[in-house]
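Only a single protein chain was left out; the remaining protein chains are all shown in position.
Up next is chain A:
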Amino acid sequence: MSENTNQKTTNEMSHKPDGTAKHIFAFIVMIALTAAAFYLVATDVVPENMILPLILVFAVIQVFLQLFTFMHLNQKGSAFYTIFMIAGIVIAVVSALGILLM
């Protein structure tokens, strides 16, 4: 067990130098997108029927940033995460469609 933890820490160490900048960049982008979403709703910069699609686009970008920078989906050994995420998405889509279409 102790060896395991050691391995993990060395792994993380080797990733750190380029990781930090990327993380901070993603973090700032995500905050900016959130702020932009609030701004769109609060003011009349864009026409009303465009607000919802725009917010959704922002949300999707944020999801991908989350997954790839903070949840390390681009690293090796993420098969399980992918399986579970796909299963979750399928279930969520079925449920949402079920409710919407009824």
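Structural remarks
The rule we apply is simple: a residue touches a chain if its C-beta (ideal position, glycine included) is under 8 Å from a C-beta of that chain, and two chains touch if they have at least 3 such contacts; residues count from 1.
FYI, contacts and distances are computed from a predicted model.
UniProt records the chain missing from this view under the protein name "Cytochrome c oxidase subunit 1", selected from "ATP-binding cassette domain-containing protein", "Cytochrome c oxidase subunit 1", "CRISPR type III-B/RAMP module-associated protein Cmr5" or "Sulfonate transport system permease protein".
One chain is missing from the display, and on chain A it is touched by residues 1-2, 5, 80, 84, 87-88, 91, 94-95, 98-99, 101-102.
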